[in-house]
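Could you have a look at this structure, given as structure tokens, before my questions?
This view holds just a subset of the chains, kept in their places.
The first chain written gets the first letter, and so on, giving A, B, C and D; residue counts start at 1 in each chain.
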């Protein structure tokens, strides 16, 4: 069911298609409201826990309301160019100039006619590749917590970039709600006991508290992430490879037929290391590229 | 710098291109090692905190080593089909059958010739849309924590699906390391004080502890995510819309010229509600679709 | 607002993750319910006509309900593998076999753990590139009409492939609703008068009723699309090129500086037609590839 | 076969890489000529009706000619920057400025060197996800009709934005042809009797003429899309859920083994609603949420 009243009243001071494209980040962008709504909605459908299912449906529904609010802001900011483009109400040069006044408005006007589209501020279409749900609640709740924190920051950045009071108000509301949602997801995660490590399989004890100092040189630093009783800090390069104690190679048992085929392939396509062939680049570099020579000569 | 010894020795019992496609999930899939390595590597380049920068480079480097391990597993599992496809070492019908023995091996063999490709288990190419870094450490660390928890689970699922002891071993190592990385990222996050809410702007107090019960009906549930002193639980539908106290509409101040253009557009494209037009569907539904009538008649 | 009761009750006879992947076509596929809901929802936000805006919101809301129904079917079909994968409740070989029992279940189980994901039946993530709204109602309504007709057919195909009575029932409901929506969109389109040609600009009369018979040979056919009083049928190849009466070339006025730069570029990168150069392919084809010769010699 | 004379002569007044990026919308954009050509070409290959197959091949061939015309316009508009970029014919600052003079020319110059690329005006690569053909002629013709109407409008917008007379001319020709193509597809569709509803299966009579008023509140409207004898208008919220008369839940029959696994999973990952756990956000919100120790202690 849908209520035609928006969750938050939208008052925009004046059209600005350049600003509209920034707002698209929270409409059809990776940290935007569609991503949030779909993240929680699809999780709800697969959820086995009644409490979490209800929470996910509540919040998914709210995110859809937010999608409507931010989309309405985009729509209002584009309302001038929409009419002027459709009715050719400006001279060509004026319309052309208005398309290049900021952000990606050259695309949102020509392709979408000023209607809100599910793209981000660079015009990239929304993709479900943005959603990282994997069907395990201890993971998905962590993903949701992170997602809410990201959405909060993008709203903060948008607030920093506009002095339109009505938009600022609405964005502040939307930003605040991300904070509230993060709190709910945190509660739901920590109400699972234990929730770390996630899954059923324990890790191998010999590897679960090692820290491999793989990037070395000036700038090496220590902190609670690699220092203290918990950690076994491994600095020696030799101890960082083939940590199983093997030879660090990869192999597979092939059948005789498979071996024959692989060997035939390898032989047929071998690069002979002992010759110094004339190459296409030699030809292309100009005259005198000359004769193939044996390297060992 | 690169060490030719793998971080973990790979011993595969026999080729199996169907199993190889499952393993691709952690090579070129959204929760895989390339995603992890690139996530941390790009964060490191933008990092202002020396300790975190070092940690991110350490872990990014390790994830690249993991990418090499999982890619080597894929390569070994495909080594039979690679030779046989290239050399046409089997009858056509046999080769065709081998392509349809599991997973997406029909694609990995025909298109990639058995070489490991940066696609997931469904053959979808890896995309940076999988990476959710946004340049704020309190968000990015939360995203990393969530990402490590997801990668852990996908490894667990892969372990559950194969009885090849060598592969199981290597996967258990890789899985364990995700647990260790999550611990490091947690330490780095909580060493930022405060880290919640993220960003500089506080939320609006009147909205930061409200819970909107937007999904109602049988199945409604309470828990710490919406119950307790902290929460203001809003059930009334009317109180869930236009929460700012406004009228819940969207509007923008247009100039006269803009208003004229929008009105011209609206008039030109109005759908007249008072007629009942014959439509294309009426025509297509067969004879007798008849004359346009006024609805009010 | 969301009602926890589904729009249609879902009764699934038994789990079948292979069938589940087929159903994903209407969940996260191009003709599926998310595409429908987002298509209408975003159109509604940009709509100037009050009647159409209301209709678009009504139908968008219903499509979201449908998304929930089809997602619930997917979820039920995957419910067995979800538990068994998470709990490792089957032997490895059994789990592996279950992943290869049909469709893309090898991916939906390993990557998504059996939870419904916004991908199509091939595992391709949903993208807003599926949505073709452009902010003009006479176009968007036509797009909606076409979209509803496509969704109807995909449901029909799914019905043809399953004998699970509960699923068949729910699919028949969903299919029927697409028919009803098509009717509504048809009425709204034809209530705009005139609606063809779309837009404000009339076409050029000399080109708007020509039919160019560009594909010739056995199989040439006539019908109302190129035959009858309306059409000027152009068969002559010469009359099909440079129809403006010009020379059929492309040109631009360059400044002197631009001309100089283009000529320098052209000269520097010219392929000399008068020589017969030895090439990389000649080298690669084996011995005797020889000397560059002038073609005219 | 290809005729080197363009279908329409292209005369461009002066280079303008910013305008070129707008034109890309009809070259590599969703409503552009490649999309049109491929849409009809692939439909033709699967077509069983000889007349339609011929028509589809005719029009696909023409759209390829259009692709050449619009691509030639892009090429001419970029011809200045192409030479100047390749030959470094301007000072660095001048070249840099020219890249930022409009639209997406910073990308088309740096990445494509001014050559026409199959991207839209925002630089997004063309994808076959734009094509919505599904192998049913009554659907595909409707999709084609809608596509032609959209292409017409995008051409109209481009015409509105440029005062280059040669470009305007060519665009007017291209726009007009979309109108002609729409007419042909309309004739072909309505020559199928009946063509609505599409497919073989009739809809369920009890649901095919219902209109669910799911979005309620101020702004509710009636029109031929939900009003009149044809429609059964359903307003009551209760009558809008579980319309089958069931309980509106989703269920599946699980085997004992499956039930056990699902229950084990549910129990292991349950969020206990009766506790109020300390969360990560609580820790992150400041002092007093768990103890913190100094490492050096």
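By definition in this document, contacts are C-beta pairs under 8 Å (C-beta built on N, C-alpha and C of every residue); 3 or more make two chains touch, one makes a residue touch a chain.
These numbers come from a predicted model, not from an experiment.
The total count of identical chains across the complete complex in this file is 6, with 4 shown in place.
Criterion: only the chains that are shown with their structure count from here on.
At the interface between chain A and chain C, over half of the residue numbers appear on both sides, which makes the contact a same-residue one. With centres defined as mean CA coordinates, chain C is found 24 Å away from chain A.
Chain A and chain D have Cα centroids separated by 21 Å. For chain B, residues that reach two or more other chains under the stated contact definition are 30-31, 138, 153-154, 196-197, 214-215, 217, 219-225, 237, 240-241, 262, 265, 268, 271-273, 275-277, 280-281. Residues 138, 189-190, 192-197, 217, 221-224, 227-228, 241, 271-273, 275-277, 280-281, 283-286 of chain D are the ones that touch chain B when the two sit in their complex. Against chain B, the residues of chain A that register as touching in their complex are 3-15, 30-31, 50-51, 53-55, 57-58, 60-62, 65, 72-73, 75-77, 79-80, 82-84, 86-87, 89, 127, 129-130, 132, 134, 136, 138-139, 142-143, 145-147, 149-150, 152-154, 156, 159, 169, 172-173, 175-177, 179-180, 182-185, 187-188, 191, 196-201, 203-204, 207-215, 219-226, 230, 237, 240-244, 246-255, 257-258, 260-265, 268. Listing the residues of chain A that touch chain C in their complex gives 1-4, 28, 34, 38, 41-43, 45-46, 54, 57-58, 60-61, 64, 67-68, 71-72, 74-75, 78, 82, 86-88, 111-119, 125-129, 131, 133-136, 200, 277-280, 283.
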